[in-house]
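Only one protein chain is missing; all other protein chains are in place.
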Amino acid sequence: MPPASFFILSCVLFSMGGVAFLIKRDLITQFMAIEIMLNGANLALVAAAKLWGSLAGQVLVFFVITVAAAEAAVGLAIILLIYRQKKNIRSEEINQLKG
Amino acid sequence: MSEYFWLIPFFPAVSSLILVIFGRWLPKKYVSIQAPLAVFLSFLFGLKAFLSLNQSHLETEGPALVKTLFSWIHSGQFQIDFTFWFDPLTAVMVLVVSGVGFIIHVYSVGYMAEDRSYTRYFSLLNLFTFAMLLLVMSQNVVLMFVGWEGVGLCSYLLIGFWFEKPAAASAGKKAFIVNRIGDAAFILGIFFLIINLKTASFPEINHALLSGQVSPALATLIGLLLFIGATGKSAQIPLYVWLPDAMEGPTPVSALIHAATMVTAGVYMVSRFNLLYSYSSAASDVIAIIGALTAVYAGTIALTQNDIKRVLAYSTISQIGYMFLGCGVGAYAAGMFHLYTHAFFKSLLFLAAGSVMHALSGELDMRKMGGLKKYLPLTYPTFLIGAITIAGVPFFSGFFSKDAILTQCYAQGKYLLWALGLVGAVITAFYMFRLIFLTFHGQERFSAEVRHHLRESPPVMTIPLIILAFFSVVAGYVGLPVVFGHNLNWFEQFLEPVIKGKAEAHLTLSMEWLLIIVSVAVALTGIALAYLLYQKSPLLPHQLVRRFPRFYRLLLNKYYVDEIYEAAFVQPLVRGSEAIYYGFDLPVIDGAVNGSARLTAFFGRILSLFQTGQVRDYALIFLIGVALILGLVIF
Partner (left out) sequence: MAEKMAAFLFFLFAIVSLAAIMGMIFSRHQAHNALFLAVAFTALGGLFALLNAPFIAAVQIIIYAGAIMVLFIFVIMMIDLRQPLPAAKKRWIYWLGAGLMIVVLTELLFVLRSLPSVNSSAEPDFGSPRALGQILFTKYLYAFEITSILIVAALVGSLYLARRKEKD
């Protein structure tokens, strides 16, 4: 399988994650879209590791996954807090930093 | 030790600096010693330098005492150095400034004893002395101008010494601004001088004049411009208006700056440039005419003034007119002689007036004085000596110097000017004795309260009066006129090496005697008239005023010149400035500055529209950036 196809796939994944982030209006789904983008990057990294024969790519993916997990934990906790505050999770309504 | 003559200006300079920096912590007694001492040291060094002046050396090679402290301006071929020198003309000025200055410093110790800004006063007085000495000791006209400006600054600071008084503050401003107008002309004169002669130092200027590099037209131009500066500094027509107002300052200041020294700087300057003026008969004529006119004009105003210091102020303007008259007809030595004697008797008069004011708890109005003769046993005689001297009574110094000027006028054939001088002499004698009679004789017109505090001034004030009175009498004997014997005019001979441009004229001995008799007669007439009007029939002045009310008012209001200047010059400038301020400065300049601020705020507000607080929007902007950068990198 030519490595190019993996890269193409990762680009497509990344873009679709971005599209999803922009279109969706609730926080949870937007957060999930971010995870998709991360995964797209991971795929590219692993493909590159294979392409150049260096394990560094896989190590990096390892760390990315770890950090993504940590981030997901904290992020979801924050989303919970927001829900407790506003009783909904509409991202449009979070604009206290306006101006 | 005379080679250290260049230290002369620095004693008061250092003293002033010390007083400025450390004044707050110095006890009054110390300041009272340091300030006069500095001036006294200058006097001593000046005396030593004076004694070392060698006549023959001066004739051939110019002054022996020249010292360049450092090279100041160096521009291509053109050079101006910080150079002092000491020649006879400078010697006269240095001795007068430091000598009379020292006496006035001592007097001030008594006069200003209760003033709360005692130290500031002395620091300024010392600073003035430094600037004046700088002016007279400089070897080139640019350095002289530094001193010229310096004395103008100190004059402003000292006139407005009691700056909390609005009258004093505005008098100081008026002095400085009017002076500045004259200085503008002075600077122009210097420019023309430098451009055409490529030099600013006096020896080189004289050299250029002698070798024919200067056309009469150029000499006239430079001479006139410099003289306009002199009318400002020395209070002649048309720029004299600041001097009467300057009486708001402390009386010793009036004595030192506005009688003996600063106002004579113009005369010194003209004398220094005597060769230049000798090449321009037009400029010399202008000087003589203005001098004579001012002498009479100011005298007429002094006739009616009721403020004792105003009388003396107008008297100063008038006497300086005489000095310029002398210089204008080519009798520079006579003009300088009058400067020298005037320093003594005018400062005596001012200090004595100060003593009177001090005794009367600050009263200035002669209408509220009278009969003080018996209360002020030291002030009265010294004041009287001053008055006699200025009136031109023979054997007192004023007679010798005034007569020298008038004789030279006649000898040069300027009969009209001579006549004007005589008229001025009558008026001078008259108003001076009017002052004496009103102040010291007749009825006592002051209140009981003042009577209670009335006493003679302390010795620290009266001893200077006695010293000055002594000099007022004897100082004239160094310049005896021809009638007493040839070559007895030591003053003129002393200045001979410096006055290269003097006009030669000779009169027969009988003519000289005649002129002297006329001068004396004129003086005595004035005194007699004053006696008549103010002692014998004191009602006569009031009757005269009733008969000529408008004429009286004209004189009393100083010919309304201040009001004319105000309307013709000051108001248009003020209105013009206001117009520019409201029409240009506020809308355009402030508008530009405020406008740029508003513009920035405007852009800020636009940018803040991007800050919606929503993460999606921020992500969108991210994305735009990413797309752009990627595009840039790839294509």
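Here are some notes:
Per-chain numbering from 1; labels A and B assigned in written order.
The rule is simple: contacts are C-beta pairs under 8 Å (C-beta built on N, C-alpha and C of every residue); 3 or more make two chains touch, one makes a residue touch a chain.
Quick caveat, the model's predicted, so the values are computed rather than measured.
Residues of chain A in touch with the missing chain: 1-9, 11-20, 22-26, 28-29, 31-32, 35-36, 39, 42-43, 46-47, 49-53, 55-56, 58-59, 61-63, 65-74, 76-81, 83, 87-90, 92. By the touch rule set out above, chain B reaches the unshown chain at residues 616-617, 619-620, 623-624, 626-627, 630-631, 634.
What we mean here is this: only the chains that are shown with their structure count from here on.
Computed centre separation for the pair chain A/chain B is 89 angstrom, with centres defined by C-alpha atoms.
Residue ranges of chain A in contact with chain B, taken from their complex: 18, 21-22, 25, 30, 91-92, 94-99. Looking at the complex, you find that chain B touches chain A at residues 608, 611-616, 619-620, 623.
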